[in-house]
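The following block contains the structure, expressed as structure tokens.
Note that one protein chain of the assembly has been removed; the remaining protein chains are unaltered in position.
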Amino acid sequence: MKKLLRLAVATAVLVGSTTSALANDTLALVVSTLNNPFFVTLKEGAEAKAGELGYKLLVLDSQNDPAKELANVEDVLNKKIALMMINPTDSDAVRSAIRAANRKKVPVVTLDRGANSGKVVSHVASDNVQGGMMAGDLVKKMLNGKGKVVELQGVPGASATRDRGEGFNKSIKEATGITVVASQTADFDRTKGLNVMENILQAQPEIDAVFAQNDEMALGAIKAIQAAKRDIIVVGFDGTDDAVAAVKKGSMLATVAQQAGRIGSIGVETADMILKGKTVPKYTPVPLQVITK
Amino acid sequence: MTALLELKGVDKAFSNVRVLQKVDFVIKAGRVVALAGENGAGKSTLMKIITGIYRRDAGTMRYRGSDVQFTSARQSMDAGIAMIHQELNLLQQLTVGENIFLGREPTDRMGRIQWPVIKERSRYWLGQLKQDISPLELIANLSIAQQQMVEIARALSMNAELIIMDEPTDALTDVETKILFDVIGHLREQGKGMVFISHRLGEIFRMCDDVAILRDGAMVHQGPVSEIDEDELIRHMVGRELSQQYPYDGVKPGPVRLKVDGVSAHGVSNVSFTAHAGEVVGFAGLVGAGRTELGKAIFGANPTTAGTIEVDGAATRLRTPRDGVGAGIGYVTEDRKHEGLIQAHGLRSNMSLIGLFRFSGLLGALDKKAEKETITGYIDAFSIKTHGIDAMVSQLSGGNQQKVSIAKSLLAEPRILILDEPTRGVDVGAKREIYNLINELKSQGLCILLMSSDMPELLGISDRILVLSNGRLTGSFSRDEADQESIMRCTVAGLKEATVQ
Partner (left out) sequence: MKIKEFALENIPLIGLVILMILVSLASPSFLSVDNFLNILRQTSINAIIAMGMTFVILTAGIDLSVGSILAFAGAVCASMIGADTPLLVALFTTLAIGAALGAASGSIVSFFGVQPFIATLVGMTMIRGAVLVYTDGRPISTGDFEVANAFYELGGGYVAGIPIPVIIAGVVFLVCWYVLNHTRMGRHVYAIGGNEQVAKLAGVNVSAVKITVFAISGALAALAGIILTARLESAQPTAGLAYELDAIAAVVLGGTSLMGGRGRITGTLIGALIIGVLNNALNIMDVSSYFQMIAKGGVILLAVVLDRRGKTTE
């Protein structure tokens, strides 16, 4: 009985592997979650570009769970794929998944979120530093190079916090007439954005602009500013639905939006170049887009 | 005769309150010295100084010929001094064996605990006390008396030279007390020194060689027991004469108030009796005979499995203590510390807890003025010594705590009052006040059920005595028929029957 079972399993595996012996034109895309519209758009961008270039695309959803992610990668590596694109759930936890691909000599491209170890051929992501600079440039332009600015920071230590802050401050420093009068964290949270902004409004009688490192904090800050009946321009980051609506309504000046679709399509383009033996840069920045009214 | 331990001129004060002054105290090898005195006289403080829990402010202490200054209980233990505390200091969720060897578990060279040794030695020491308790039993599953025996076994197992026993018999019945006394006799022959603290004067005369009497922190008398009589002892303790130790008030009982018919519950089987208004019914029995369980069953805290209980002719269904309170029953527990009073709360909130409904109006709003008046009234009437209505209960002496505990039940205006060991840990003066109180309540028409292990007390103030053994009623005596011997016979009779079964 046991033998029979073993035989059956072996056959199934054999059949399975032959039928799924895919050609050299299959790409895998392992996405951290498809529960978030941003990543759905990313996936759709990749699918469109893959179709255009004649690739088959396997998409797997890690459901924000590093364990599920590893299982996905192991499964997909058993299916003769040419290249794996991965959008990690976590930059550290993805390590063993990438090692597994390295062992099978499948090239890896990371999308949106990077990996802290393992061999990655190329990383495709929005350029947060550039996005910060875009926000800074916009603020400079609106204030004509003169005024007082508040920065609301994200979770301390997060890479988005660092990069967006770096770009914004780099841009703002070029205008000698602009000073950052307060730079406080609100943990990417709307409620905290409201509270922290209220406190800053108490301390600072003169504020001309606020740059919030994400839209949630920006929307909170707007509530505080409206309640205080002050006239301050607010720039957010991410381009969420709520933020875009606020921009349309005029309560928010602008939001710096990531282009999720383009991360996906540029990812596939990069994969295409790798498979054709062309050299690709270690990091391909995807431009951001300032959404204004 | 050599002095095992000698204190000279010991002083101790707590935040400006003098607790001991210039106390001299000698403990001789091979003799039992009774330490007598009312609660608050400083007995426990003195013992805590000997065992290193407190530090003396002045004076000297010589132990086995050299001056010592213990700074922790551990040091005195290592020096061969064992103490059996008045409050049971056992860890409830550990086993008997673990408790006996707590902190000095026998280990092998690898540091592993040798459980077989613990089991065997625990069994041996419990055997010395004629206790058939498994070393693997959890303390929480033992009765208070059994716990007391474990505590004694723990002290014995230390092979100490000096053993201090703080009211060891309080939680014990006569049978266990006799066993303990036999053990004390053996220890005396081995030349150990012992301090015996007890409120039961009879035991002092029966068991002790010397007696030392503390009053208000001063040593007022020390000498051989043979040179003093009971009256003199009491006079030294209280500083005044006590005319009669057990006042009895022979009021005529009224109609039947409580009818218990065929009640069975955990630890109680098929008990039937009646009790009248204005009557004190005493319950005698060994430890584990089911007195506490019966009391709790009548109150509703121990669910009955069979039988009926009638209060004033009306059948009542008692499933929770709430039902008991509602039916006009008050229960004063034997275990003040864990079941009776919230130690960290004040007198006021403790006393009014059961009777809060008397002061509450719409949506439970309290009439705090009425509450305060009532409670102050009880504090005066019971002469509870406290420095305020919100003083923490834990700061009161045992006798005053007991009065608070009784007052707490009375505040709910019960018709039946169950008193479980009401004079345990209470000094002579306060005991008498409690007896007077019982008589007073009796004359007001309350029906009182008195569970007590103190036989003279039962004989002294009960109108009738019922004997329980192994959960069954095995005897009933009117006040005139009752004597210690025939009651004893009933308590043991039940046991024999049980072993035959």
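Just so it is clear, A and B label the chains in written order, and each chain counts residues from 1 on its own.
Rule of thumb we're sticking to: a contact is a pair of C-beta atoms (placed from the backbone, for glycine too) under 8 Å apart; a residue touches a chain by one contact, two chains touch by 3 or more.
Everything quoted here is computed from the prediction, not taken from an experiment.
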Subject >> Residue among A:160, A:196, A:210 or A:288 that touches the chain left out of view >> reply: A:196
Original post:
Which one touches the absent chain: B:58, B:140 or B:366?
Top reply: B:366
Original post:
Touching the left-out chain: which of B:175, B:353 or B:389?
Top reply: B:353
**OP:** Have a look at A:32, A:185 or A:284 and name the one touching the chain we're not showing.
**Re:** A:185
Original post:
For chain B, which residues lie in contact with the unshown chain of the complex?
Top reply: 299, 301, 320-322, 324-326, 331, 333, 338-345, 349, 352-354, 356-357, 360, 363-366, 368, 408, 412
Original post:
Footprint of the hidden chain on chain A, which residues?
Top reply: 35-36, 153, 156, 182-185, 189-191, 194-196, 198-200, 202-204, 216, 219-220, 223, 227, 241-242
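By definition in this document, only the chains that are shown with their structure count from here on.
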Original post:
Where the CA atoms of chain A average out and where those of chain B average out, how many Å apart are those spots?
Top reply: 72
